[in-house]
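Just one protein chain is left out here, and the rest sit where they should.
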Amino acid sequence: MTKPELIKQIATTFSEKIPFNKLIGLRIKQCEREICSVEFDNKPELVGNFVQGILHGGVIASSIDVAGGIMAAIGLMQKNPETHQQELLDKIAKLGTIDLRIDYVRPGRGSVFEATAKILRAGNKVAVVRMELHNEEGILIALGTGTYLIG
Amino acid sequence: MTKPELIKQIATTFSEKIPFNKLIGLRIKQCEREICSVEFDNKPELVGNFVQGILHGGVIASSIDVAGGIMAAIGLMQKNPETHQQELLDKIAKLGTIDLRIDYVRPGRGSVFEATAKILRAGNKVAVVRMELHNEEGILIALGTGTYLIG
Amino acid sequence: MTKPELIKQIATTFSEKIPFNKLIGLRIKQCEREICSVEFDNKPELVGNFVQGILHGGVIASSIDVAGGIMAAIGLMQKNPETHQQELLDKIAKLGTIDLRIDYVRPGRGSVFEATAKILRAGNKVAVVRMELHNEEGILIALGTGTYLIG
Partner (left out) sequence: MTKPELIKQIATTFSEKIPFNKLIGLRIKQCEREICSVEFDNKPELVGNFVQGILHGGVIASSIDVAGGIMAAIGLMQKNPETHQQELLDKIAKLGTIDLRIDYVRPGRGSVFEATAKILRAGNKVAVVRMELHNEEGILIALGTGTYLIG
């Protein structure tokens, strides 16, 4: 299996085999060496403020965490170019979020949302990733920074 | 309507009128002057790691944010003891999370989880709240700190 | 006094009238509408790890917080273009950091460091700013995100 196929497999796992990702409706949009993104559609059950009809903060945090986690997994792959594929998948299965910061900058209004992640540092043990959530008009809704345990 | 009734109304609104809270199954457990908590049961669709069967980080973040938000709403009420009830409800409807930090300290294993919030500062504009998530055995799973815009 | 003069006055105040900024040796490098930066030289008393000779984490946090605070002050000015200058200076004197997150991505090695801040949201009450610290070779040493009370 080549690297692009491995990336594709990671992407499929994240959107199809993780129950809570399915519940929200997260799907991988982009998955490159330095940038990854997930997107999801607005739907009634994701609403947090029924008066204003805006996204729940937890949905925002979830999508941002998932985008960051996928980015960290890609970072881990790139740090270990020689590692056998099964070993990589085992490492990725153990990858976890150490901590996450979310800044809610504007109300979550829109019909489609994209959480984009960019890796800023992939060390031997920890990856640091910055995330942003935009709606379909490109309005910035939230920022995130996450650290992920990768080794 | 007295203060305890108002607190009860806030609690009902949070668990019954917010679609995403219902999706997760969040219910208010405790709601006092300085401490509030929400609880929820583990269920298959909240899982984030299908190999290990543990809670999704986004579920953890969501429950912690909700506990913190309720605590901030109670804090807002206490800062404004003389304010008319409808005005208070209007303020609470506008209350929003500014930012949130989550520390994932142990895997989210268990059958019932409780997110507890304690208010550390209720200023005129911003409330600072610290949160903890435990499972039914009292194991600490995650920590949170949130700032909420209350004025 | 025109806006550029006001910006200059803010810059002077930050680097000359704030004792702890002087102690570190912080000076304003850049101060534009959407980006601001401060720089400082490495010196023995800023060291945190005497074995490795690297910057103390507190020095990194300090420079990042100062860059973010100046950026928030500029943001506040731009939100209030019609406000009288003395009123602006009064508001700026009350501006405060609500919270700050620092990610230490690489050891603080180098001879000159620059903390750059970019404003991502200037609301009526809160500004959200992202920061980065680089050394003279452009190596990224730390990231920051801060929220500042501006109203």
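Observations on the model:
Letters A, B and C name the chains as they come in the text, with residue numbers starting at 1 for each one.
The rule is short, and it goes like this: contacts are C-beta pairs under 8 Å (C-beta built on N, C-alpha and C of every residue); 3 or more make two chains touch, one makes a residue touch a chain.
These numbers come from a predicted model, not from an experiment.
Only one residue in the set A:Leu6, A:Ile35, A:Leu89 or A:Leu149 touches the chain that does not appear here, and it is A:Leu149. Although one chain is not shown, part of chain B still touches it, namely residues 101, 103, 105-106, 120-121, 123, 128, 130, 140, 143, 145, 147. By the touch rule set out above, chain C reaches the unshown chain at residues 17-24, 44-52, 56-59, 61-63, 65-66, 69, 93, 96-104, 107. Chain A residues in contact with the hidden partner, per the touch definition given at the top, are 98-99, 101, 125-126, 128, 145, 147, 149.
In this section, only the chains that are shown with their structure count from here on.
Between chain A and chain C the centroid-to-centroid distance comes to 29 Å (mean Cα coordinates, whole Å).
Chain B and chain C, compared by their mean Cα positions, are separated by 33 Å.
Centre-to-centre separation of chain A and chain B, using mean CA positions: 23 Å. Counting partner chains per residue, chain B has residues 98-99, 101 touching two or more of them.
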